[in-house]
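The other protein chains are all here in position, but one chain of the complex has been omitted.
And then chain A:
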Amino acid sequence: MNNSVIIKGTKSGIIVVLDSEMDFGELAEHVAVKFQQSAKFLGDATMALSFEGRVLSNDEQRVLLNIINDNSDLNIVCIVDTDERKEHLFEKTLNEKLMELSSNTGQFYKGNLRSGQVLEVETSIIVIGDVNNGAKVVSKGNIIILGALKGNVFAGAAGNTKAFVVALEMDPVQIRIGDLIARSPDKKEKKVQKETKIAFVEDGNIYIEPLSKDVINDIHL
């Protein structure tokens, strides 16, 4: 195999370096072969992509993107022109896209999370069961617990302070949202009211309030 197509990884995506001389039809075939070979290695990651080494028309770009989609499990969220100055923009776009994805899509988990068990997810998560003392849920999106929350939760783990946590019974040891941490009071109240509550960030503080209509109206996904 010659070096007409080279795949390079960067912090937040991949760069496909293309031969500048070769006929486009032949080059497209090489791209297909290259991605077929690398499909296993690249996996089903979600990332941004850019082309280098050759000026491509919009149509040509589309053709190549289709080839990449057909020959790998990659989930390309956007195409970015490579420019050293734009590298940080590249990353920002991806992170924003990921953040959006993580708060808008979710998964379910059924069962009690017991002491020592950790549930980590990229998206929002709905736990059908209790999160016991000593257990932990980490999500890049929101966390909804249809049960008692007595352990630790970390919502918006990628730094999203718009994330929130809801539990039917709110008695956590620690709640983290984005880069903020709140812990339970040192003096435990004797009986925690069994009431559905929401934890959210406002003015740099984590608040816990009963889940009323007004609060629901304030939620922005």
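Note that a contact is a pair of C-beta atoms (placed from the backbone, for glycine too) under 8 Å apart; a residue touches a chain by one contact, two chains touch by 3 or more; residues count from 1.
Here is the rule we use: contacts and distances are computed from a predicted model.
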item: Listed names "ECF subfamily RNA polymerase sigma-24 subunit", "Septum site-determining protein MinD", "Response regulator" or "Alpha-ketoacid dehydrogenase subunit beta", with the criterion being the UniProt name of the chain not displayed; value: "Septum site-determining protein MinD"
item: Given A:N133, A:T161 or A:T196, the one touching the chain that is not displayed; value: A:N133
item: Residue in contact with the excluded chain [from A:S20, A:S115, A:Q174 or A:Q193]; value: A:S115
item: Hidden partner interface residues of chain A, rising order; value: 111-117, 129-130, 132-134, 150, 190
